[in-house]
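Note that one protein chain of the assembly has been removed; the remaining protein chains are unaltered in position.
Note that the chains take the letters A, B, C, D, E and F in the order they are written out, and that residue 1 is the start of every chain.
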Amino acid sequence: MISVQLFFYFGIILAIVGSLATAWGPGVKDPIVRTFNTEIASIGVCLVLLSYNHVLALLTLVATTVVITLILFRAIIRLEEMGADV
Amino acid sequence: MDFVTLGGNLLGTIPLGDIVLYITPLSLFLFIVLLVFTLLIAISKTETQVEATLMKLSNTNVKVGKKEFKQRRFLSVICGIASAGAMITGDLFNFTLFMALIGILNIGIVSAVKQTTVLNSAYQYGLIAMMCSLPLFGGASIILASTGTLSLAVLSQMPATPMVVFGAVLMLLGILGESGVAPFFASKAEMFRTPGSPFIVIIHLSSLFIIVRAVEILLLVLW
Amino acid sequence: MKIGKIWNKLADPKTVPRLFAFCLGIILILGLFVPMALNPDQLYTRPAPQVQIDDGLPIAPYDRGGVVLKEPGIIKAQFPENSKELGMITGYMSPLAEWVSSISPYFGTSIYSSPGGLIDEVLYYTRGFDTILESSILMMAFIIASWLAINYTMDRRDIEKDLKKAANDSANVAREIKINDEKARAKQLRRDN
Amino acid sequence: MADILINVFIAFLAGSLLLGLHRKIMARVQKRPGPPIIQHLLHSLKFFFKETAFPKTVSMPFYIGIVFILAAIWVVGVIVGPVAHGSLLILFGVYAVYKIVEHNSGSSSGSPYGKASCVRAVLSAATELPLFAAIVLVYLKTGSMNIGDIISYQATNGPLIFSIPLAAIMFFLLLLSKSPYSPFGITKDKALVSGFETEHFGFLRGFIMFSESISWYVMLWVFLTIFFGPLSAVGYLIGMIVLTFITGFINSTTPILNPNHSVMTQITMGAVCFIGTVVMILI
Amino acid sequence: MLDYLIYLLTFVIGSILGLLYSYKLHGEPYVADSSLDIKTCIMSIVGWILGFNSGNMILGGIGFLLAGFVMGERPGYGRKETAIGLTIAIIIYLALHLIK
Amino acid sequence: MVFIPSYVPAEFLSMYLPAIYGALIIGFIGSMAIALNRRDIHILILTDLIGLAMIIIVSAVGTDLAEALILPGLVVELAETLAISEILLSREMHKIEANPRANLTKSTSLFPQPFALDMEIMTTAPNFIALVLIAYGIFLTGFTGGAVAGGGIVLYALSKKARGLPVLILDGIAGVSGIAWCLWIIGFALFFVAPNLWILSLFLAACGLLLKVASKVGLIGLLMREDIDKE
Partner (left out) sequence: MEFVVSIIAIALMIIGALGIILLKKPLDKVIMFSILDAGFLLSVVLFRYLDVALFVALSGPLSTLVFIMAIVKIKEIRAKKVESGEIHD
């Protein structure tokens, strides 16, 4: 038997820590770093879904996280390349 | 609270599984008006915007290009249909989904234009629309957690607990943001400075009707 | 006349998302003081976490009872009278899914999300209209994005034109330099002679 | 059917006369003689006999269709209000469509004045909220959205103006913003020529004026009905004339507000009145 | 509701007739004659009294036609007459209703 | 015999409160960060957090219904992010295009420039992983399958060497997804018209959705390979 509660609370904490890091963590002035930090929060949410046994939602979340990251990186890169100040 | 006190007598229902659409004089009126407008949009041409040119005597004609026209017409017709659907839906989550769809379509209708100010307000509005997913879906699911149902017919018979009120407040905030009423009006109003009058009218129409409908739904849920 | 200034600030599109976010944050934090509890009387209930996988069921977290194609599973829908075949879809497995379920007890998720899963029951059968909407949202967003990408942000025809022009320019410059060089050389030669 | 027709005509005639009166009052306040009261009606009739021209830049079916929608919408307003005593929410919807028409008749013409008016119409749509708040308060007090029920509630419990005066003020703000030359009437600011009507000539303008007369009548009727209880015909007459007087006085003495100030003034007053009424109901 | 429509219509028609009549009578660009006109004064009194107190569709219609005729005269004319007629009519109306 | 409780089990009841409080806190952090931030791209990244909070709130209900509500909500989040980021890009491009001489410097360019990246993984691994992902996605079908297969297609498109936007392929993808849309509407309608054909309608619905989502997600890969690719 594994402790579902342990993973659940850890997931919540990870999500909160991740979102704190995304919001005010070190070096988040760089959009790349900020996007990285959202990954932590999303892994936390994955753990929450796992402990709720929402496994299909978990699969979808994992897949979409990758794609969202891809989209955000693309936007960041293009904006830097254009020299736009946003 | 019953449907009857708000929108008049129940004229009929359309059961689609757990989602039951219902028709009252109010929703029928809104539905028909939206369909009429959608039809008009589908057959309309766009106008030419005439503007004075700086430092010259001539005018500038701002027109909608053919490609842009097709794209925007398609999106506005879908937006009209979606708002018409939102008028008769009888399910809380279904309604929030319609709102999300209308939000993304509103952005889409103005996204094809060239004016940077319009694009800027479309972007800002898009940010609000994305943030609105939390109050809308979250509010609906808090109501679900508290009452155990999403159907308006069942919800209208239940008393309101503080939790339901909180969910309804969240939903109200989402609706206010998504339909761009004061004090959040600026991001949406600035989108209307682009040519293409038949298309932008549906943006305005859908948001106003969504407010009317949201009033009904919130009253149903709360009382 | 301070209130006038505040009102003018509200008319700037850039402040609006931030204002909205601020209002949202305030309401969310007020939510901490609202008494909240989950109503146990819910639709489409599921067993407690890890119960089914500990029991070693082959289609673990999504087994809702019933015999394939014979007996409906246990599903609690809002309006059962609107869905005649309720529970039958959970009792159905595609041949591929049956084969996978005979191999290992640890592939329940995959099996039940393939055609005939519980999620299909909820997504397509009882709440199919939601699915239509959600996938419409997806489709519209992609239409918008791909239209913009094809027609504007990724339009490579202009850049090709630019590149050609630049190439021509540089060729012209090179030619001019060459001509100038030859002229100079000719002059030099003449002077030398 | 005959009932509807009669009511529509009454609404048109009475509305035009009231608007003419409004114009006369404003003129008198400003020490001008002003046109005869009948003038507004004559204007609207006149336009039906004028030649109609369509600008080259318009967006075609919409430009014409919108005025018919406007007329149809207010006819529906008459049906729901004075004829059938239907749901207040439908009247709210009618008002919403009126906003749309205001917006779109401005934008479909291609004129920059119409365009500016259209953007302002979107801004002022934000002021739907006070109307909505007033309706909700009436609903909270009487427990019904049906005008007939509200009338019978007032017949037993006395007019609502005494129990929820702040809601009446909110509704009055709406009336004020819809009256001509109002301080909140940003869509018809004279800096924009005629606002959204700038490019509508001939019978199109005739239809617009026809529906505006009806709308003025219907809104006054709704205000009197939901806040002053069951009234006789004389009561309605006096009430409408008094309201026209008050709005005329206010409009002739106040300047027009800047668009976003206009919006936020109405919203702020709406919010204050809403909270005030809720407090009054709870205490 | 039909009677109200008829009152309104006759009032409007009366106003139009009054406007045409008074423009034919006074073509000046300014108000030339501000004295009380006995003819129109009687018309106004009779019209308003009939309009308010008859309770009959036809008589009321005629009354509003007369009242509108006076009230609808060009600006500057028929004001005093209307005021007198209206006052007398209201007094009679109140008297009738208070006595009852 | 499988036991399905008719009420929500006690575990979920006890987990509701922490989950929802956690979600509220995450939402609060995200929204406050947005309220304090001024830069557009950062706000876009931060809205991601708010989406995560939404997922937790919905999932906390702990029923199959909740799961069904999360699934597409996720895909919606993704789609909105894509559309809005594209609008941001086009806005900035319009701004720069209005006055290229002042806005474009030597090191910047309006269109993506190729860059040199020579990695072993880019040539060998993607084909295999993409194949596995696509096969798995097809097996899953539905939203999830679409997302998984789409991930595979993204990877495949990314690792291809060719540059240049394949407009023809994009049009083809749009066609496929249109057909999928029709399939799926037919399937949905069949459920209510003829319930006895539910197996057929189920397959139509599920496969239509798979094709739709996968083709749409795959499109991102095609867009990406413009930006992030080697010479």
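Operating definition for what follows: contacts are C-beta pairs under 8 Å (C-beta built on N, C-alpha and C of every residue); 3 or more make two chains touch, one makes a residue touch a chain.
On a predicted model such as this, the values are computed, not experimentally measured, just so you know.
For the chain that is not shown, the touched chains among those present are A, C, F, taking the whole complex. Within the complete assembly, F:I129 is the residue of F:I4, F:L17, F:I129 or F:I186 that touches the hidden chain. Although one chain is not shown, part of chain F still touches it, namely residues 105-108, 115, 117, 119, 121-122, 125-126, 129, 132-133, 136, 148, 151, 154-155, 158, 227-228.
Hidden from this view is one chain, which touches chain A at 1-3, 6-7, 10, 14, 17-18, 21, 25-27, 32-33, 36-37, 39-40, 43, 46-47, 50, 55, 58-59, 62-63, 65-66, 69-70, 73, 76-77, 80-81, 83.
Although one chain is not shown, part of chain C still touches it, namely residues 50, 53, 60-61, 104, 106-110.
We adopt the following convention: only the chains that are shown with their structure count from here on.
Among the remaining chains, those touching chain B and also chain F are C.
Chain pair with the larger contact count among B-C and C-D is B-C, by C-beta pairs in contact. Of all chains shown, B has the CA centroid lying nearest to the centroid of every protein CA atom. Averaged Cα coordinates give chain B a centre that lies 52 Å from the centre of chain E. The centroid of the Cα atoms in chain A and the matching centroid in chain F are 14 Å apart. Centroid to centroid, with C-alpha atoms defining each point, chain E and chain F lie 75 Å apart. Looking at chain A, residues 4, 51-52, 56, 59, 78 sit in touch with two or more other chains. Multi-chain contact residues of chain F (touching two or more other chains) are listed as 11-12, 16, 20, 25, 27, 30-32, 34, 40, 43-44, 50, 60-62, 65-67, 69, 71, 73, 75-83, 85-90, 93, 95, 110, 140, 143-144, 191, 223.
Pairs of chains that satisfy the touch definition comprise A-C, A-F, B-C, B-D, B-F, C-D, C-F, D-E.
Per the touch definition, chain F reaches chain A in the complex via residues 11-12, 15, 18-19, 22, 25-26, 29-30, 32-33, 39-42, 44-46, 48-49, 52, 55-56, 59-60, 62, 66-67, 70-71, 74-75, 77-78, 81-82, 85, 88-89, 92-93, 95-96, 103-105, 107-110, 112-113, 140, 143-144, 147-148, 150-151, 154, 217, 220, 223-224, 227-228. Of all residues in chain E, only 1-2, 4-5, 8-9, 11-12, 15-16, 19, 31, 71-76 touch chain D in the complex they form. Touching chain D in their complex are the following residues of chain B: 5-8, 25-26, 29-30, 33, 36-37, 40-41, 43-52, 61, 180-183, 185-186, 188-190, 192-193, 195, 197-198, 200-201, 204-205, 207-209, 211-212, 215-216, 219.
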